[in-house]
Every structure is written in structure tokens, then in C-alpha cells.
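Everything below concerns the one structure shown next.
Certain chains of the assembly are absent from this excerpt, and the rest are unmoved.
Naming follows writing order (A and B), and every chain is counted from residue 1.
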């Protein structure tokens, strides 16, 4: 294989990219100047060097000169340490942050648990979550764990799985376990939502 | 125009149907037997004769032999008369009913109010709603009005419009005015919802 073919193959590994579009990426780059391509290559090589995983929440973050081991949220003294929101992945955290509504801390589980998964503890960071909850309960007075997952079978199964495992700890430390509220989301037309959504929208009316 | 063309034109008035599909309807009917077409014509002629508008909630309902003036929901003695849910149209009511979560009464407003609408009281049954609320407050002990509209600018504008107009009555009769709760709806993935939805999902966590 030549470079065009190899690069096409590598690009086709990116999420959502098929062979046609990855070929189009290569031709696009061939028409760009050297500077752009060199920058792109350099950024790729810097990526793993500069980006660390936060020791507390597992979030990816770009290290700055001070060599810190925590992401900017975990390092922020103004965040409310009584709340810990568990999410599946970085992009979920970013969307919650964008809303500006939540000022607590996060924990990135690293995935979701499929319904018939035999070894869920090897798929997601559940052991580390337990340790984090234990430590935070002792040190920072953790009061609530918010499970923030997509509303689909795998997301709901993950919440169920975490709840069961965490419940002894929750009892021990008087932690509240909650899940994001359900109801009508922006853009929903009333004639379409399923019974579960209507039920929650009715319950959460205000 | 011949019958094929006239019928095509009539079918193209149906919601969501363009000229091509309405032509396809006509050819479909030409291939069906006479019985089906005659039944269809007969049902159309019966429709307006047998279907009435409920005197209480404005819902369309098929009259049975007893000649009642109320739909089966308004006539049902087991419905909770303390709650009145205001919806835009029949299909919205049906979707709420399908969820099985609500046991109160309904009021069909007959549409929504566009944001720059100059004469909203000519577009929706607001005067009749006021009268209904007044009567129900006196007679049946109405306690809550639930505004159940689609989560889009026109739906929200309609809820705002009703709230303002109803508020003196709400004060007078100590009525609670509520809106369906917002949050994650079934199928929502956490990385996509807008800030408003996340905010409500957080507020309504449980």
C-alpha cells in the first residue's frame, strides 16, 4: 500500500468515517499547503504528551506548565464538593458544563454497561468509582451522587448497575443517589413522546 | 378536470400529502374493489353526522345511541375534576391518555398562538377556556390547570399567553397553574440536549 492508501485506511478508523469520506480527507489534505499538514502532524504528536487523564475524575485535560495532575474542574476551589455527577464520557461532561447549571464535581465512568454484559467491572471504572465515593465521603462530605446517562436501555442499565453497587456505601455515608430528571425536552411535540416521558413530564410539572 | 384529476386535487389537501402521493392514492383506489371505496365514501358522509364536539372540552367524539353531548372522558364519573389539562389539539390529548398517567379533565384550545399573532383570541378558544375555568372553579372545585404544549417557541408562547390571561382567575379561585415538566425524554443522548433541557433535567433529578 502506498501513503494515500495507508492514510485513507487510518482515517477510516475515525468514528463515523467510511472509506469514501476518508479518501476525501486525503485529497483535501493534498490540496492544502504543507503548513497545515505539518501543524496537524505536530498536534497529533503533542496530543498524548500534553493531554493527561485527571487523577480524580478521569477526564482528559491539556496539562499546562504547572504540571498539575487534576483537571481544571477538580482543581477549582469554588466547585461544590458535596455533589458528584457520574457520566459515561468526556463529551457528556462537556454538554452538562455548557448548560452552566451544575457546579459540583464529575466522575467519568469510561463507558456504559450493555444489558447482557458479563464482566461490567472490566468495561467501566466501577472499582475506581467506589474508591472515589469512599474517599470523597470521608474527606469532602459528599452528599449526593447524580447518575447522568443517556435515556436508552444501555444508559438505564448502567444507572441500575451503579445504583446496586453503590447502595451499601450510600447507606453507610447517607448519600442520596439521584438520576437526571425526565420530561419533555426542547423541541418535543406533545403528540409524539412515549408513555414514560409523559409520565415523568406530568410528575415533574411545575 | 375529470374525476381522477379532481380526486387527486382533493387528496392533495390532506396534511402532508403532495400531488404525487395523492395521485398514487387514486390509482390505489382504482385497483381496489368497489366495496372498499363505497365504505370509504359512506364513512366520510357519516363522519360529520356522527362526530360531535364535546360541549365541555371541545374534543371530537363519535356520538353513540344515547345522544350525549359530552365525550367519554368528560362524562366519566371517575375522572378527577380538580385538574384541567389544556392541550392544543385532539392528538395531543390522545397521546397523554395513552400514557395512562393522568386522570383529570382536558380542555382543547384548538391551536397555538404564534409569537407575533395580533388577535390570539380569534385563533384559539381562550374566551371559552376562561368561562370553563370559572364554571369548573365554582362547581367542581378545580384546583390546578396544567398547560400541556409542545416545547417550541409557539408552544411556549401559548402557555405564556394563557398564564397571563388566566392569572386573575387563578388568584380569585386559588388555582395552581403548572406546565408539563421538562427534562431528558426517552431516547435522548446526554451529549446533545440544549442548556434548557439539561437545566430542567438537573432540577428535576430524583
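By our rule, a residue touches a chain if its C-beta (ideal position, glycine included) is under 8 Å from a C-beta of that chain, and two chains touch if they have at least 3 such contacts.
From a predicted model like this one, the values you see are computed outputs, not experimental measurements.
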Here 2 chains sit in place, yet the whole complex recorded in the file consists of a number of copies equal to 4
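Everything below uses one rule, namely that only the chains that are shown with their structure count from here on.
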Note: chain B sits from chain A at a C-alpha centroid distance in Å of 39
Listed in rising order, chain B residues that touch chain A in their complex are 87-89, 91-92, 94-96, 98-102, 146, 148-152, 155, 178-206
